[in-house]
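Excluded from the complex is one protein chain; the other protein chains are retained at their positions.
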Amino acid sequence: MPDFIPRNPDFERSVRESWTTQSFLRLLGAEITAVAPGAVETRLPWRADLCQQHGYFHAGVIATLADVTGGYSAYSMLPAGWSMLSTEFKVNLISPAIGECLVARGQLLKAGRTLFPARVDVFALKDGNEKLVAAMQMTLMGLEDRPELEAR
Amino acid sequence: MPDFIPRNPDFERSVRESWTTQSFLRLLGAEITAVAPGAVETRLPWRADLCQQHGYFHAGVIATLADVTGGYSAYSMLPAGWSMLSTEFKVNLISPAIGECLVARGQLLKAGRTLFPARVDVFALKDGNEKLVAAMQMTLMGLEDRPELEAR
Amino acid sequence: MPDFIPRNPDFERSVRESWTTQSFLRLLGAEITAVAPGAVETRLPWRADLCQQHGYFHAGVIATLADVTGGYSAYSMLPAGWSMLSTEFKVNLISPAIGECLVARGQLLKAGRTLFPARVDVFALKDGNEKLVAAMQMTLMGLEDRPELEAR
Partner (left out) sequence: MPDFIPRNPDFERSVRESWTTQSFLRLLGAEITAVAPGAVETRLPWRADLCQQHGYFHAGVIATLADVTGGYSAYSMLPAGWSMLSTEFKVNLISPAIGECLVARGQLLKAGRTLFPARVDVFALKDGNEKLVAAMQMTLMGLEDRPELEAR
């Protein structure tokens, strides 16, 4: 893995502040638990309204947590004031997402000029044990100005 | 596109009943608007708590709607009593998801023995015009009994 | 689908000339059969050295044909002199690829400022009938100058 040198010395504060501006993350109750250059960890406690038909975490909840975890892994490597945008993500749902909470760990693969590929692992925590429930591979895009409507 | 002959004559009722058992879809406010063999249409009105930082629909909301739209497109082709599981999906986020509601249209590509590949288009409806905001390509898996924990 | 107005009036000749510069396409024997703005059709006759263990077209051959078909669908919409680069693709292998030749049809989903999402369908032609064997969803990137090593 390359060594990621942040371009924004205040990257951790920027990540944590940006996180609070996404209303959907509040609705879900998702939290950031760790921030490093090119790598972020998040978690999401189970709630009865986040489920599919069997009471497990919904695939859409898992994808959302993975998406933002990869997104902020990339955001941590942007210059101050830039914006980050998901352009595509792919998730494999590997095992049923049963447990007290989800834990997601993102790892940037490259801090490019424009594109930031990343991987994310999502675990379910149950009785103190983590089990891999999903794997994401994705592309983020960094934008110098505020994300214009048609920046893509 | 192949002609899809449903194996469950009551497929529409099965789809609509199963939809109501997913608590996360109620939290989002997503609705099914049309059901045909191998094809489902859904919609999701905008709400202030479904957004990313600019007030557009969050990518996780888009992915959730696309996931269940493709999932029920496949579920419509299952024998009565079977279950459906997403095994993987990939979404391209094509334009900013700005509008009064999202509309998603799923189309099964094949009703296989085990695997059901599907595509979904997601549009944002704004001032009466639809704009393509995301495209999904995915695999569903049909399960004869209730989805066992390790059916995958 | 949006209406694609080409920015290079000579787009068809540019596409066909660029095609000939890819040595791997010659090795495979792939051909372009039709070019329109945002849409390209290609074909690849079966050969005994393009197979997996059962004598069907290898998944890597299918992916290659789909990749270049989507790539040139996007390339047809670039200004003259620009380059096109695949940044990611995802392929679902839907049915065994048995037949005399593969036929791939690409369709651009959007001609963006930087990114060009596209879909491609791949069919096997056998005894005069086409069968869908694979579906691709992908992102291309347009580059104003020659593709620099680290343009991504």
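Here the chain labels run A, B and C in written order, and each chain numbers its own residues starting at 1.
Throughout what follows, a residue touches a chain if its C-beta (ideal position, glycine included) is under 8 Å from a C-beta of that chain, and two chains touch if they have at least 3 such contacts.
Keep in mind that what you see is a predicted model, and the values were worked out from it rather than measured.
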{"item": "Those residues of chain A which, in the complete complex, touch the missing chain", "value": "90, 92, 94-95, 109-110, 112, 117, 119, 132, 135-137, 139"}
{"item": "Absent chain, residues of chain B that touch it", "value": "87-88, 90, 110, 112-115, 117, 139, 141, 150-152"}
{"item": "Chain C residues touching the omitted chain (full complex)", "value": "18, 21-24, 26-27, 48-54, 58-61, 63-65, 67-68, 85-96, 98, 146-147, 149-150, 152"}
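Here is the rule we go by: only the chains that are shown with their structure count from here on.
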{"item": "Greatest separation from chain B - chain, by CA centre", "value": "C"}
{"item": "Euclidean distance of C-alpha centroids - chain A vs chain C, Å", "value": "31"}
{"item": "Distance from chain C to chain B - Cα centre to Cα centre, in angstrom", "value": "28"}
{"item": "Shared-contact residues (touching 2 or more other chains) in chain C", "value": "90, 110, 112, 117, 139"}
